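A single protein chain has been omitted from the complex, and every remaining protein chain is retained in its original position.
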Amino acid sequence: MTNSWNDIKNADVVLIMGGNAAEAHPCGFKWVTEAKSTHGAKLIVVDPRFTRSAAVADMYAPLRPGTDIAFLMGVINYLLVNDKIHRDYVKAFTNATYLVREGFKFEDGLFTGYDPARRDYTDRSQWEYQFDDQGMARVDETMTSPNCVMSLLKAHAARYTPEMVERITGTPKDKFLKVCEMLATTANGERSMTCLYALGWTQHTVGAQNIRCMAMIQLLLGNMGVPGGGVNALRGHANVQGITDIGLLSTSTPGYLVLPNERETTLADYLKTRAFKPIRPNQTSFWQNYNKFFVSQQKAFFGAAATAENDFAFDYLPKFGTPFDTMKIIDAMAAGQMNGLICQGLNILLAGPDKQKTQRGLAKLKFLVVADPIETETARFFENHGEFHNVDPKTIQTEVIQLPVSVYVEEDGSFTNSSRVITWHWKAADGPGESRSDIDIMTGIYRRLKAKYAKDGGAFPDPVMNLTWNYSNPASPAADEVLKEINGYVLQDVTDPADPSRVLLRAGQQLPSFAMMTADGKTAGGCWIYTGCYTDGGNMTKRRDASDPTGLGVHGNWGFSWPANRRVLYNRASADADGKPWSERKKYVFWNGTRWTGADVPDYGPTVAPNRAAGPFIMNPEGAGRLYVRGAMREGPFPEHYEPMDAYIANPLHPKVSSSPVARIFAADKDSFGKPDKFPIVATTYRLTEHFHYWTKAVHGNAVMQPELFVEVGERLAKAKGVKNGDWVEISSQRGAIKAKAVVTKRLRPIKVDGKDCDVVGLPIHYGFVGLTKKGYPTNVITPSVGDASVNTPEYKAFLVDVKKTSAPATATV
Amino acid sequence: MATLQSLDIRRRSASTEAPPQIRKGGVEVAKLIDVSKCIGCKACQTACLTWNDLREPVGVTDGVYDNPRDLTPTSWTVMKFAEVETGPDLEWLIRKDGCMHCDDPGCLKACPAPGAIVQYTNGIVDFVSENCIGCGYCVKGCPFNVPRISKLDRKAYKCTLCSDRVAVGQAPACAKACPTQAIYFGSKEDMKVHAEGRIADLKSRGYKNAGLYDPPGVGGTHVMYVLHHADKPMLYSGLPENPRISPLVGVWKGVMKPLSLAAIAFAGAFGFLHYITKGPNEVAESDERKAAELTGGRGA
Partner (left out) sequence: MSEGPQGVSRYTTGARINHWITAISLVLLALSGLALFHPSLFFLTHLFGGGQATRAIHPWIGVVLAVSFLGMFIRFAALNMWNKDDTVWMKNLGKVINNQDEGLPELGKYNAGQKLVFWGQSILIVLLFASGIVLWDVYFEDMTSVDQKRLAAVAHALCAIGAILIWIVHVYAAIWVKGTLRAMTRGTVSGGWAWKHHRKWLREETRKS
């Protein structure tokens, strides 16, 4: 989230799209009800299904799954055509004025530089800005040049007329326009709009572009960095934000630093492409400090073994060629390229996009370790569960080892929530039986590996042997100690460069801020964005002061919000170019004549005067919010509607390039996509408020609340198929078929797409063959195995199926 | 909340004993369920199971989101989902069903077991299981179809409004668990004031008939709803429009009781008076003789 949960209460308009906050995030949704009841905020829900969020909304508009970009580009077109943008904000704080190279084109669904053989834009040079001889991007303050970003955007968006939006998305034109009007009421500094999204936007071949499209709308409306604004990703797990922050992504190290790739053989090479220099005068370009964060991290990892002479142990890090994310791991397993898999806190059999492929992969392993607090389908993949999981155990030789793990209430630790707030949790009880904490399990593996290296040697023992391991009990590091290490500490005294006699930091002290990190190895810090969470003042994540002095939902002494305890990112944009609040209502962070002040920790140099004209988006080399991202995203500088891989219609905008030209398709999956002649119904998957992924079916109360898999079918389709409430229905796709009970509902509204009556069915994902709920088919039997081009998220949210009435599944044999 | 705590009993089923009266100024409590804020997440249902230590069996899906389908002896509250088309747009009206804690409780009126149902001075109507005899009269007395008799122990169960929590100054478990503050708890007066604000907000959003559900037919309730369509409570999965204790139950538990006993007493008294005024109807000697004559002297 760019903003915080509490900040949602400041919004005047709340748009829930690509998510279902009321159901998937009911506790956070309280701030939406707060906004509605305290100052009459309006709630808009755009979703293929009339959800429980829609049930409490002021405005609901349906759309076909996988057409969000068409809808959002339509909004952009509406805002531009009707001049409903926050012009001063756009001009001062975005790259709308920037000039792009003359060679940049978009034709027939493709941007300049596409190589069909490699399914990629191999030449992105024409996507660049025009630079002057100082290396600064050229701008046109009048925003009239045909090559300025604003003009290019207008041209790009012009195709998304309300009629075209209706034709692609199925959203009735009047409803679409009503939504546009409501959003447009915030194109001023007086009112703000927040957008809440989740996996409904990410789980598409164009997922990252869905979100980017919304970010552009928020820039045009002037809603970034203001209270009640922002683009807010509502994360699923209690700590999934923490997981990504701390680097559990296949190509990241903690704090969103990037794992070096195989072409980056030296530290200098690596830093060259990371530490961005400003491309506009006077910009902060905060990533210039990348080397400080990286070196401090290396010092935290490897301590004394990381020296200036050895590039701070740069060689210790693995260098990736292919990113080994979940989808790639499944692909490699299925191809027989892996011997073993450690599945810790992951039910990969159900969580992966193609169950059959995952099953084949698991069956080819020599060993599988499952570390989980509950029984998972993954740990039971070799068992036959009748129709629900029909495998022959005799043919599976994989050795499966289950390690019982304690749950969070059985251990001390921290959670990082969606709004980046880290809060401590205390152990409430011992774990049952032989369960151990995840830390202890990983420690056990590490210590055995290290002992083996010590005894037997090996090709490259250094990273393992030199890993920092300064815990009071090396066999069981305390969570508190780990957090201290993550925060960072001072290894050698750091002195003031201007006055070397003045010691700024003393060796041994905890780092108070990432701004104090150095690139010379004097400081260590495991995750720079977390620095400040555990200072000499103690563990800040334990703070529980609920006070909110300004009433704006800024609870500065509650836990610790990264970065720097800041609650709203880019908050300098809540004031105009001169540093004055856009309005008294939305007064948040402003220039008081000598420094930036206000409700929150300024996301800006605290004494950088407005007249320096440094932009509020300090992480970007432009300093500006980007309506146009040059080569930063694989699909191109502007979002464009592409059909899902299971395409319901030929893309009316460019039928020859109907689906994403750069989506990530594994060779093994290229024939796995369905066509509407055989599979004429659009399907989407989702989560129910009663369950959490595949976990809570093991919990009695949750199992009672939603006991069995179902499929939601609109009344029109149900009538056509002769299906009544509670009937068994078979849902088949190009990948497979499942059975589910029918929930016949008015909530799947009949829509018309490209002249056709389009029916949508919805499937919750939570069920499987282990747990207290009724046995059910895993829905990933029928979902497509294809990834988003930029971030590899599978397309769970939009695919094609057929539906027919069927009989109940035979009773399971186990 | 201290003033909400008194568990003095105002009424007790099948009892004529006068309730304790020395405490004055006790506050009547109410739970206010704001249907317009409810997202149907069932956190209240789960909290109810947890706090009251209930083990509802895992059921099946039969085509709706309502699970369990209805109140049971182990589910004292359930969410009821109604898809309604009142205008051009669909509405999904989600109502938390459960005991309304009537001020004039039909269950208590119908209950024949002394002290099996009590009403505290704060308005909570509570079932005291150890006194319950399982006759099911409360089911017949209730205008909202709430009490359920367990097949296991033949005792009646329903929402207690967490009288145990309220007694120590806590809000009911459902109110505590509700993430959107769709469930408010406090004094009935405060809840009415709060409801006014909510109703004004709903009216500003075009719900002309928004209002408070506090049905006078049962003397008002200690569980109230804010409804967008207060004129049509039936839209909310059959919330009764004008609930009152069934007239049949009124007769049964009203005039019939004294009249019946009076009739029995009268019959007894009549016999007694008849006997002492008219004397017994005895067989005379002459009758015996005549009988003997008829039967040929073989009579007694």
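Per-chain numbering from 1; labels A and B assigned in written order.
Simple rule for what comes next: a residue touches a chain if its C-beta (ideal position, glycine included) is under 8 Å from a C-beta of that chain, and two chains touch if they have at least 3 such contacts.
Predicted, not measured: the structure shown is a model, and the values here were computed from it.
Though it is not drawn, the left-out chain touches B in the full complex. Listed for subunit B, the residues touching the missing chain in the whole complex are 13-16, 112-114, 131-137, 139-140, 145, 149, 154, 246, 248-249, 251-252, 256-257, 260-261, 263-264, 267-268, 271, 274-275, 278-285, 287-292, 294-296, 298-300.
The rule is simple: only the chains that are shown with their structure count from here on.
Subunit A and subunit B have centres, each the mean of its CA atoms, that are 50 Å apart.
Contact residues of subunit A toward subunit B in the complex are 22-23, 26-27, 29-30, 33, 36-37, 40, 50, 52-56, 58, 60, 689-690, 700-710, 724-727, 741-747, 749, 772-774. Of all residues in subunit B, only 36-43, 45-46, 49-50, 55-65, 67-68, 75, 83, 85, 89-94, 179-182, 197-198, 201, 204-205 touch subunit A in the complex they form.
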